[in-house]
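In this view, the complex is presented without one of its protein chains, the others remaining in place.
Here the chain labels run A, B and C in written order, and each chain numbers its own residues starting at 1.
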Amino acid sequence: MARRIGILTGGGDVPGLNSVIKGVVYRGAEVGIEVIGIRRGWEGLTHVNLADPNSKERYILPLNRENTRTIDRTGGTFLHSSRTNPAKMKSLPEHLQGMDFPRQETTKKGITWTVYDVSKVVLKNLETLGLDYLIAIGGDDTLSYAQKLDSLGFNVVAIPKTMDNDVRNTEYCIGFSTAITRAMDAINRQRSTVGSHERVGIFRVFGRDAGYTSLYTAFVTNIRCGIPEHRFDLDKMIDLLVHDKRNNPSNYCLMVLSEGAEWEGYTVQEYGEPDAFGHRKKMSVAEDFGNEVKARAKEETLISDLTYELRSGEADFIDKLVASTFGNMAFDCVLAGQHGQMTAVENGCFAMVPIPDPKLGPRQVDVSTMYNTERYRPNYTNKVGWPIFLCRL
Amino acid sequence: MARRIGILTGGGDVPGLNSVIKGVVYRGAEVGIEVIGIRRGWEGLTHVNLADPNSKERYILPLNRENTRTIDRTGGTFLHSSRTNPAKMKSLPEHLQGMDFPRQETTKKGITWTVYDVSKVVLKNLETLGLDYLIAIGGDDTLSYAQKLDSLGFNVVAIPKTMDNDVRNTEYCIGFSTAITRAMDAINRQRSTVGSHERVGIFRVFGRDAGYTSLYTAFVTNIRCGIPEHRFDLDKMIDLLVHDKRNNPSNYCLMVLSEGAEWEGYTVQEYGEPDAFGHRKKMSVAEDFGNEVKARAKEETLISDLTYELRSGEADFIDKLVASTFGNMAFDCVLAGQHGQMTAVENGCFAMVPIPDPKLGPRQVDVSTMYNTERYRPNYTNKVGWPIFLCRL
Amino acid sequence: MARRIGILTGGGDVPGLNSVIKGVVYRGAEVGIEVIGIRRGWEGLTHVNLADPNSKERYILPLNRENTRTIDRTGGTFLHSSRTNPAKMKSLPEHLQGMDFPRQETTKKGITWTVYDVSKVVLKNLETLGLDYLIAIGGDDTLSYAQKLDSLGFNVVAIPKTMDNDVRNTEYCIGFSTAITRAMDAINRQRSTVGSHERVGIFRVFGRDAGYTSLYTAFVTNIRCGIPEHRFDLDKMIDLLVHDKRNNPSNYCLMVLSEGAEWEGYTVQEYGEPDAFGHRKKMSVAEDFGNEVKARAKEETLISDLTYELRSGEADFIDKLVASTFGNMAFDCVLAGQHGQMTAVENGCFAMVPIPDPKLGPRQVDVSTMYNTERYRPNYTNKVGWPIFLCRL
Partner (left out) sequence: MARRIGILTGGGDVPGLNSVIKGVVYRGAEVGIEVIGIRRGWEGLTHVNLADPNSKERYILPLNRENTRTIDRTGGTFLHSSRTNPAKMKSLPEHLQGMDFPRQETTKKGITWTVYDVSKVVLKNLETLGLDYLIAIGGDDTLSYAQKLDSLGFNVVAIPKTMDNDVRNTEYCIGFSTAITRAMDAINRQRSTVGSHERVGIFRVFGRDAGYTSLYTAFVTNIRCGIPEHRFDLDKMIDLLVHDKRNNPSNYCLMVLSEGAEWEGYTVQEYGEPDAFGHRKKMSVAEDFGNEVKARAKEETLISDLTYELRSGEADFIDKLVASTFGNMAFDCVLAGQHGQMTAVENGCFAMVPIPDPKLGPRQVDVSTMYNTERYRPNYTNKVGWPIFLCRL
């Protein structure tokens, strides 16, 4: 049986992560399994120098009931996070410099750079720490390395989290419900401002590749939405909004756009000076769309960006329920001696599934069943047989 | 195809009812089916005198996009509610007095009274209103008459709502998630008071027969709970609480009790003068339990009743999602010409199921899988395969 | 100049206390004055045995930036609280038993008991701890001993807190604004339930002697109220409520009662067995009033108790503003070598005033200017010249 489990959180934080951590630690305390917190995601396994007490203190935190008792009362992650991917490191921490690692050339937008795979360091550190298992909590990128590490022979159990809800093999990722809760609350609070000034209110939410956040926000606020999975017709969308506005006795209307939403013929504009990788800043699709509304329909707009707000604050009921359950499922998986698996919701039920293949990319909204391409709204009909979160794998 | 649908809400209100109503009305507007609001639950069909314009105005409200546009922004029910059951009326409205109705003697606590079944009036009113279908939204009692009415030959589709989550044949009833959201928020807000005074904090929530509200509140706040389905051992519960308190560096502990929870040997106490039916007021189990804590463990307590707060305010994300979906499923059911069915969640998925048999009584917590009778907490382990709401039918 | 300041919080907790504590500690850190936390109010100075390390650890907590950095993010008091009054102790802690203290007989409701004045122990402990000053935060009772201690020659600065807002010599006490915020939010959330069931909604809030909480809640929710300072006419109040209900198209009405409110001819009822002091439990005035509404007006009621909710959660803007300012004013007072004073708001401005004379009892609502005895509502007119909180000393 496992004796000592590591746990880490990678990528963007979401409310609920601390409930997972606490759940795992409390289960460990019951059955006598140590739980070791790895701080700052994978960085804790690539950058730690276990021979250096300061470095060890910076990255390794033994967890117990005392130091996790109150963590589930706040959002974020008690273990902190980073976007480090041990298989794709752009630069090496000081104490690894000069060592020999597999390298690879990566090219993006005409700029090429070298990335290193420091997996051998990760494996060595896991061994030195005496860990039998690692519970890795993260989104696409974090979990892609979880899969790799498991394939290298170290036992990993994965837990999906992301407010975008776009990890494959699961209908639900921790943080999604709270994100919709925050978006719904913000839009309903700002409704009176849009109405008082008789505007077309355009809200923008995170979601570069997947439109779940925009779609479900629209579902529960009854407004139009644009998602990355379907390029809309610009004039048709504006017509619908102007129609909504005219039919509203308060003479306003609302819509929500994923940051990755586009209309037919739209190319995102950039501005400012290019950075080291040749990237210039991208214009907000909400602002660009707002300009089109003004130009074509002579309607004033109000653009509101809902960004970090969506991952802020305490987890809502569903995220606490799922986070605790996922944490316990991961622990049960460890107890059962299984690995390479991810906690998931499948067909409306909790399930253990394979950690998704990173090559497949993020999960996306199934436009044909979930999005009404005539009315640019969620599809509300014929839901009998659908899982509770209204999406299928 | 149906031409005109009635819709009513019965029993206690919960947030989300207005999303159902709006969803049905908007669908109706799209396909040209009229939706008629019946006000005050079944009372709108028993007490209305359609020959009297004032009475008609009081009870019958044709619904349209305009008068339902903003209703989903508030809790409660736009159509208002009552606890009238047409098959068990204790008194007859004025204009029905003198008419002949089937009657039945009912005896409770030694007091006997007569109840009337005015179904023939209900059927007549439905006919006069030209309704083809009725969508009835309610809990146990409201839906028991929905089933009867359907069996009498009038097409009924039912939608379950109750913050107790105890309607049979469905894993979820509208209002439950918001109730847990409110309870969780209130307990977390009051935590600092219990801690500042180093008390045993005892929260009481609705739930006379079923402990779902208490159990799930405990689940997401990580505290002990008592539920009606399991009589706890008084000394053991107090020992656990005292142990929690001593192990908490802030020297307090929390627990939540269903109003119907009991311990072995406990008989609820009554006080005050008996009313017309011989009923005296019942002591709160939380106060009685608090007295035992004081007497046996010499610990001070803080008793906090979470009552109407749990059904207050706007629906949360899940209740809006489910309410809209249930409303649309009911409408789809009408379009398909089906009846006698209830919208439901079954095995984590949306489903149409039979309206439950009223004789079976409320659904209850399955103690063996959901409640830890050793630790008086929810059971957190072995949830793989369980539906998202962690209960099975 | 002072070298070492003690700080304590007594009586019921309110949100904002931690902002005071943090403010004092941070100011101390800047100028090199130590701040020592006395835990559990005056109990920390009566019960502590400084010769016993366990007792000292239990009651004495040196404060610094590190251990107070995050405390202002939660309500309650980081130092915990008690209702101990060193001049009126009913029983002596173990290590003081057998010592000789001034004693006094107190008689209440025919029961007589002895109380001890252990001020000499308090003074000795303050000396042993090397304190020059004490900042005492509390309501009436806590501050009455603050005044006494100062008169005994130990330098005390007082800070008023109580959600009842009834400390003399100040227009504002920490916790009041948050209490009204909570009451207003709760009433507005529960409005839809009262409306859906067409009830007379009766809210009860804390306030045995002073009606500020009830009055200001009524002010901002536009409802009727009853306060301890004016016995209302029962029939007139019921008439007003029935009139409100009939004129409301949703057929409901709301009112709020202080727990100490009464009508002419009302004697509070008691129930249950008498306790050690001969006290039986008091009926809630809201329930009794509700019974009268039912009996006289044949209207159904909904009774909602807003109790600990009012002191729960994080401080609101005003309480954070005032708490930080009071903490800094107290510190400025220490720096100036002044004592026997209380931080206050006087005529709308921050002021230092004498600690109030305990013999005067709590401050009360001035009925003639603030309460409309014809309409049982706050008085909204002729406010020019009044301080921002609408009350004068």
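We adopt the following convention: contacts are C-beta pairs under 8 Å (C-beta built on N, C-alpha and C of every residue); 3 or more make two chains touch, one makes a residue touch a chain.
On a predicted model such as this, the values are computed, not experimentally measured, just so you know.
Asker: For the unseen chain, which displayed partners does it touch in the full complex?
Answerer: By the stated touch criterion, the chain not on view contacts A, C.
Asker: Can you tell me which of C:Gly32, C:Gly153 or C:Gly385 touches the chain that was removed from the display?
Answerer: In the complete complex, the chain left out is touched by residue C:Gly385.
Asker: Among C:Thr106, C:Ser151 or C:Asn222, exactly one should touch the missing chain; which is it?
Answerer: The single option touching the absent chain is C:Asn222.
Asker: Kindly state which of the options C:Leu126, C:Val345 or C:Val365 is in contact with the chain not pictured.
Answerer: Looking across C:Leu126, C:Val345 or C:Val365, the contact with the absent chain belongs to C:Val345.
Asker: Quick one: say which of C:Ala286, C:Ile318, C:Ile355 or C:Met370 touches the chain that got left out.
Answerer: Touching the chain that is not displayed is residue C:Ile318.
Asker: Could you pull out which residues of chain A are in touch with the chain that's been left out?
Answerer: Its contact residues with the unshown chain are 9, 12-13, 15, 40, 74-77, 80-82, 186, 189-193, 195-198, 250-251, 271-272, 302, 304-305, 307-309, 311-313.
Asker: Considering the entire assembly, which residues of chain C contact the chain that has been omitted?
Answerer: 22-23, 27, 66, 69, 72-73, 172, 177, 180-181, 184, 188, 216, 219-220, 222, 248-249, 314, 316-318, 320-322, 324-325, 328-329, 332, 345, 347-352, 380-390
Keep in mind that, in the parts below, only the chains that are shown with their structure count from here on.
Asker: How is the touch graph of the chains shaped: line, ring, star, complete or other?
Answerer: The chain contacts form an open line.
Asker: Taking all protein C-alpha atoms shown, work out their mean, then name the chain whose own C-alpha mean is nearest to it.
Answerer: Looking at where each chain's C-alpha mean falls, the closest to the middle is B.
Asker: Name the chain whose C-alpha centroid is farthest from the C-alpha centroid of chain C.
Answerer: Computed centres place A farthest from chain C.
Asker: Could you give the separation in Å between the centres of chain A and chain B, each centre being the mean of its C-alpha atoms?
Answerer: Roughly 35 Å separates the two chain centres.
Asker: Chain B: which residues touch two or more other chains?
Answerer: Expected reply: no residues.
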